[in-house]
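The other protein chains are all here in position, but one chain of the complex has been omitted.
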Amino acid sequence: MAQRQRINLKVNGVEYEGEVEPRKLLVDFLREDLELLGTHVGCEHGVCGACTILLNGKAVRSCLMLAVQADGAELTTIEGLAQGAQLHPIQEAFHEHHGLQCGFCTPGMLLTSHEFLQENPSPTREEAKKAISGVLCRCTGYKQVIDSVMAAAETMKNE
Amino acid sequence: MPDPEARRWVGKRYKRKEDLRLLIGEGKFVDDIQLPKMKHAAIIRSPYPHALIKNIDTTQAEKLPGVRGILTGQDVKEMSKPFPCGVPIPPKYYSCAVDKVRYVGEPVAVVVADSRYIAEDALDLIQVDYEPLPVVMDIEEAAEPDAPVLHDNIGSNIYSHRLMQYGEPAKAFEEADLLVKGKFLFPKYGSTPIETYAVVASYNPVNQEFVIYNNYQGPFVNHSLVALALGIPENKMRWIVPTDIGGGFGTKTGVFPYIALIALASKKTGMTVKWIEDRREHLLASATGTDRVTYMEAAVKRDGTILALKDKAMDNTGGYIRAPEPGCAYRSTGNHTGAYQIRHLDREVMVVGTNKCLTSPNRGYTCQELYFSVERLVDMVAAQLGMDPAEIRFKNFIQPDQFPYTTATGGIYDAGNYQKAFQKALDIVDYPKWRQEQEKARQQGRYIGIGIATIVDPSVTNIAYVTTALTPEQRAKGHPKSGSGESMTIKMDPLGQVHVIACTNPQGQGHETVISQIVADELGIDPDGITVSNVVDTHDRVYTITTGSYSSRFASVGTNALVNATRKLKDKLFKIAAHLLEVSPDELVLENQKFHVKDQPEKSIAVRHVAGTAHWHQTALPEGMDVGLFASSLITMPTSKPPDELDRVDSSNTYGFCCEVIVVEIDPETCEIKFHKWASVHDSGTVLNPMILEGQVMGSITHGLGGALYEEFAYDENGQCLTASFQDYLCPTSMEVPDIDIGHVETPSPFTALGSKGAGEASCESVPVAVANAIADALAPLGVVINELPLTPSKIWHLIKEAKAKQA
Amino acid sequence: MKPAAFDYIAPKTVEEVISLLTTHEDEAKILAGGQSLMPIMNFRLGRPGLLIDINGLDELDYIKQQDDHLLIGGLTRERTVERSPLVRDLCPLLSQAISFVGHTAIRNRGTVGGSLVHADPSGEIPTAFCALDGRVKAVGPDGERWIDPGEFFLTFLTTSLEPTELLVEVKVPVLPQGTGWSFMELSRRVGDFAIIGVATLLFMNGDGTCREARIALGGVAPTPFRAEEAEEVLAGQAIGEELISRAGELAGEAADAEDDYHASAEYRQEMAKIMVSRSLRQALARTGKGN
Partner (left out) sequence: MQLKGKYEFNGTQQQVWDLFTNPESLAQAMPGCQELRETGPGKYDALMKIGIAAVKGTYTGKFEIADPDPPNRYQLIGEGSGSPGFVKGTTDIQLTGSNDKTIVTYQGEVQVGGLIAGVGQRMISGIAKMMLNQFFKKMKKELKASGSAGS
């Protein structure tokens, strides 16, 4: 009940154990308890998409989930995309095509694109545009973000 | 200026260095800062737009376990002073409401607790008794003598009021064949960066020093203002802005009152206090652009020549006025007449207060307000003369051979070829073809419209402009202000590697990358090897009062400082090399990281040996030369002078050009808007990095589109903000942004080292009016008057309905 | 924006849920997908004393066909239903309607049952459900019951579900071959709440006339509703432009829209006419009988 609850979860392949108050939002747990600061808080009501992470492979808003709900789950955050010094093809594409400016919405953009390209490896530009429409960006005007997603699709296909 | 052909890196699509931390979640934003003893603040805010605070009872909240202290308005009044502001009688603006609230969301008290969760629990336990007062929400009503007064010490709601005359407007209006006038309403809209305001403050009671991490857009003038408000020496307040800011667009200049507020919370509670603004707080009470009412009239010759403008513009800075306001009303003085040869201007400026949220610059800083009236009016003039809106613009443009061109209001336009850029935009959309399409469409009862805006985009603010808020007489009494300086430092380490120290704290504009490109060209080295540190730290950075990222300063004055510093360093390298080779510097050539004597390649010394000598063998340097290898430059733009006695001022120091040509179609049933074609052509001088420039342009187009169709801070008649969530304040998503053809014309600026100037704000100034012009053009046959934004389908539907009713 | 404190429990069976609801009636709130509830709690508009998280009830996550109906577990994610080939083939109106709900990340978490129970008058799923004459199965202390079409939505954010009941299953019909269907909406931005949403169905006779028409509107009344008079003018008719615009008129008159900041009541009223006509045209085209 209201007292803290133990949770076990895997984030970016690493097992974590934590104890949380039921009301603690998942995004706050990731940032404060696990010190995974790559996931950003933008609106806390599920509109901006900056806090989007992968929950068992599915993109979700980590501001609209409680940490206790992640018990037993496998999460991927932006810290989990690159393999050491090797950027993920989606990260490479965002770098190559200037898919980010201030970088604050970028974690949400990357993970949203990641799920999208898993489901739809050869998207049309319009599909890619729709796919990222759940993440607000005030810097880029989205064109170069869409360029990046399309380029990532290309490289990932040829891998 | 080095021969552009010689440039290896400037102008190239060089990938960003910043990405390599941001892409892996290793950016450093204020919210990422964890410090010992760090507690968390939450702010209780007024639910009333205008009310007396009768009592604040914090006893229950103080008892809540985990609460470390509470700061109220009374504390703030005792611990600080009101912020200074450049108007004749500033309101008593503290970082927190003292005895009266003047807008919904105004801070009333701050709770410091072990977690943000507990702090918010405590807010629920604080009892505030308010006595509601009558509200004033309308700009024009606020200026009426019988309006409820917000600030007794001012006695009215008019913060600033000036009449200005340039040239001989009265005479011009007599000579006119035709007078065309309109009233234009620009909405309250803003920047809403995805990262909200953030402050982490700690106070050391022993040395009485504040260390404050924040995401303010520079030291700029506000570091001094906050020190004055806190009543401390400026050097006892250290501001640190980490490497990354999650977007700014002007709004983050509004962080400063919270810097003071959280600093006081730290001082009172003895804790290090972190405050991260939440989205509701941001939408209610951070800062927005000003809403503006403009009455503008043009005196026109039958051939389409615009002789003069007469206008009255009323800005609304909300419940208080604070720096950099009243800049809203004066910032665009130098470019008031836009891209046109208009020599006479009769101008009335008023800045008023209502019970709305406070203001700050918003990408384009009131040029969108200015051009919404100027460019709408130009279209109205064309319509009355039966002239094509493109033709009338060509007719009135400043000519290429007139640059540098001094405007009637004192702006010194550095360079441009407006005809060339505009023609390019018209060609991209195939303007004549769409005029024909429009004719056909009209016969089928379809609404196709073509919208045009051709505007001048000012960059690099001259701080002097704000003193035009005072009369020449008042100015003569006070201390003059002028300048737009920026600072850069470059050093070469003992092994010959280059590091640049900047203080421009960008919010995503890629300065680290562009700095590397520029230095690489100047020194003939590889940009990958150059490192840049670009954070604000008021204790260990060298900066000027104007330092920061706002008014698109970097590409102009920032690059000037950088090139200047780099050339100083290069000069020193030449001197040392020459000394070591026992020749004179002008006998040396720098090639492939080696200095050699002209025509004697064997007589050479490697750059790294020169660097090594400067550090390791200091007595080997020429007599009297400083040891080590570094150079700084702090320079201003030479045209950055105070206003003259006729209120003429070069309010910005470089001026780009931007034009939009937009083809829309309005669904006659639902009034939804579809974009058929859109060309956006820009001249921001020399292009430093086309990839980054495209990003800046697309960003400002999208921000402008938001203002045109989606974004507004809406209030009901009782002063409640209706758009305090992202469900109601609508930022464009990817789906709202149509395909846009971007074009560039490069007219290098003679005032900057590389010919470059600001670029990232232009379309935010031109798009709102261009879209409005397109919609007005589409609905012209119905006689619909378009003079407000945002143009929602519901609004357009009602406008059409009313127009049809009138026609019938 | 952090939720107020609450007790939390994540039961594993429907029975547990019911007994918890029965003992904590007033204070308890069911947490399903949370895409509406969590924002309300983060804003501290809602402060339930006990949160009953049903995300562990895997038994309620399914889509299956039973004769001429589809049975969808109350906890089935919107995205699962949207992408289900079964639903796309047999009840495409529902997949189509769901595709308008928020954005992918919202639909990945949001549930069909949750959306119905939240009963947002502009909700896409409630509007489609209304056109489909869908039924829901509720389980309460006295066992289970089916709630009939037209009896589920009472008013704004209010259903006929008892505080002690849990929605466990949603039942929608399989649409016969040749049924015309359409879901359309107007919203400020893609993914926003509908200013108006319209779901239409045309069940056809062999001779190409319309056997039965269903027209549901969302966002223009306290609940989604059926424009019955409009449906009646189409029933039994060979549908043409004239009937379509007549039906639009009648549907518009049946609407009872409110003003909000985004659109006036008058505009919504007018859009009801237009969107219903457009939706009927699309539905008719899908019957293959359109002209």
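Labels A, B and C are assigned to the chains in the order they are written; within every chain, residues are numbered from 1.
Please note the rule applied: a contact is a pair of C-beta atoms (placed from the backbone, for glycine too) under 8 Å apart; a residue touches a chain by one contact, two chains touch by 3 or more.
Predicted, not measured: the structure shown is a model, and the values here were computed from it.
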Which displayed chains does the hidden chain touch? B, C
So which of B:56, B:85, B:104 or B:673 would be touching the chain we can't see? B:104
Sole touch to the unshown chain from B:48, B:554, B:574 or B:751: residue B:48
Answer key for C:2, C:103 or C:118 versus the chain not shown reads C:118
Name, in rising order, the residues on chain B that touch the hidden chain in the full complex. 47-48, 104, 124, 280, 283-284, 716, 718, 720-725, 727-728
Go through chain C and note every residue touching the omitted chain. 29, 36-37, 40-41, 43-48, 118-119, 121, 155-158, 193, 222, 258-262
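We take it that only the chains that are shown with their structure count from here on.
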Chain contact graph: line, ring, star, complete or other? complete
Give the chain pair, either B-C or A-B, that is connected by more C-beta contacts. A-B
Taking each chain's centre as the mean of its CA atoms, how far is chain A from chain C in angstrom? 29
Chain A to chain B: how many Å between their CA centres? 30
Interchain centroid distance [CA atoms averaged], chain B/chain C, Å: 45
Out of chain B, which residues touch more than one other chain, so two or more? 117, 278-279, 725, 727, 733, 735
Residue list for chain A, restricted to those that touch at least two other chains: 21, 23, 44-45, 130, 133-134
Per the contact definition, I'd like the list of chain C residues that touch chain B in the complex. 1-5, 43-44, 186, 188-193, 195, 261-264, 266-267, 270-271, 274-275
Interface residues, chain C side, partner chain A - complex: 1-10, 34-35, 38-39, 42-43, 50-51, 53, 55, 79, 102-106, 108-109, 190-191
Residues of chain A that touch chain B when the two form their complex: 21, 23-24, 31, 35-45, 47-48, 50, 77-79, 81-82, 87, 91, 94-98, 100-107, 110, 129-130, 132-134, 136-146
